[in-house]
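To start, the structure under review is shown below, and the notes come after it.
Right, chain A next:
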Amino acid sequence: ADEVTLQLKWVTQAQFAGYYVAQDKGFYEEAGLDVTINPGGPDIAPPQVIAGGGADVIVDWMPSALASREKGVALVNIAQPFAKSGMMLTCLKETGVESPDDFPGRTLGVWFFGNEYPFLSWMSKLGIPTDGGEKGVTVLKQGFNVDPLLQKQADCISTMTYNEYWQVIDAGITEDQLNVFKYEDQGVATLEDGLYVLEDNLKDEAFVEKMGRFVAASMKGWQWAKENPEDAAMIVLDNDATGAQTEKHQIRMMQEIAKLLDDDGKLDEAAYQRTVDSLLSGGSDPVITKKPEGAWTHAVTDKASM
Partner candidate 1 sequence: MPASADAVVDIQKLSLTFQTADGPVYALSDVDLKIERGEFVSFIGPSGCGKTTLLRVIADLEKATGGDISINGVSPQEARENRAYGYVFQAPALLPWRSIERNVTLPLEIMEIPREERIKRGHEALKLVELNGFEKKFPWQLSGGMQQRASIARALSFDADLLLMDEPFGALDEIVRDHLNEQLLKLWARTNKTVAFVTHSIPEAVYLSTKIVVMSPRPGRIIDVIKTDFPKDRGLDIRETPEFLEVAHRVRKGLRAGHSYDE
Partner candidate 2 sequence: MTDVKLDKFCLVAAIAALLALIFPLSGVDPESGKQIAFVSDIPGIAVAMALCVIAGAAFTWLGVGHIQYAAIILAVAVFGCWQAIEALYDYGIAGHAGTGFWLFILSLWAFVWRGIDVVARYRSLETAKQQSANILVPIAFGVWLLFLWEVIVAGFGVPQVLLPAPSAIGVRFVNSTDILAADFHQTFIKAVISGYVIGCGSAFIVAIAVDRVPFLKRGLLPLGNMVSALPIIGVAPIMVMWFGFDWQSKAAVIVIMTFFPMLVNTVTGLNAAGALEKDLMATYASGYWSTLFRLRLPAAMPFVFNALKINSTLALIGAIVAEFFGTPIVGMGFRISTEVGRMNVDMVWAEIALAALAGTAFYGAVAYVERKATSWHPSFRVRRH
């Protein structure tokens, strides 16, 4: 069988259920693939891993992937299983943040490590500086969890619809005590978990064909996960080496993830365009400086749907 190494963006959780299901249910095997799934972590940069030859294909967010491309790691999007963004800013109502107009003067929690691009684009679109001045917002590098909100160190924090949001809820705060600003709703959504490979490899026909099979099998996994969220969550739990994840949380995450999924994993050109525009519009400090060329291809998904 052909060997494929997949580098995830984050730790083993239902966010990556499709790949684990495809592995567990033998979809990869059927496609003649021997797939190794490497979980990520807070300080693993998938582009760095693939550049160093530690993976064949990675899961990454498009802003980060395009920024890396400008830095010389020629990443190409070969499939986009997530059609929608799950990112949002979650605020405590009691702090009085009702709309983006209330942001100036506030303290906001943001993920960095390449995940800050959507936020920075949004702020520059709103024209709010992020330097901590009077008219701007004070930005905190948010750690792994939602403590900054619970302990009122920040007025708002970044959350994913499928993960951190529910941790806030679990901590005893009810939905009606929160104001949430989804990037989708604000019109600043950027594409999230996509599959990326190195441009050079795509020159090799056999590789494209192999990726075709990989994407097809992965999408089959996603389809299965969408239909069987509970079982998918259990498969994820089986693969979690820390033994720290909980069933309740993973099932709920799987259900939320299902809402973001695309059917065939083919990159939507309009969504790509919207992401690129958003990233280019950063005023004096845009995330990317020029329109990327060849940053995506349908060659693989076309093969996959054959």
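Following the convention adopted for this analysis, contacts are C-beta pairs under 8 Å (C-beta built on N, C-alpha and C of every residue); 3 or more make two chains touch, one makes a residue touch a chain; residues count from 1.
These made the cut because all candidates are chains of the complex that A comes from, given by their letters.
Just so we're clear, the structure is a prediction, and the values are computed from it rather than from any experiment.
With chain A as reference and 1 or 2 as options, the touching candidate in the complex turns out to be 2.
Interface of chain A with candidate 2 (complex): residues 42-43, 45, 47-48, 51-52, 64, 67-68, 71-73, 110, 112-116, 130, 132, 138-144, 147-148, 151, 153.
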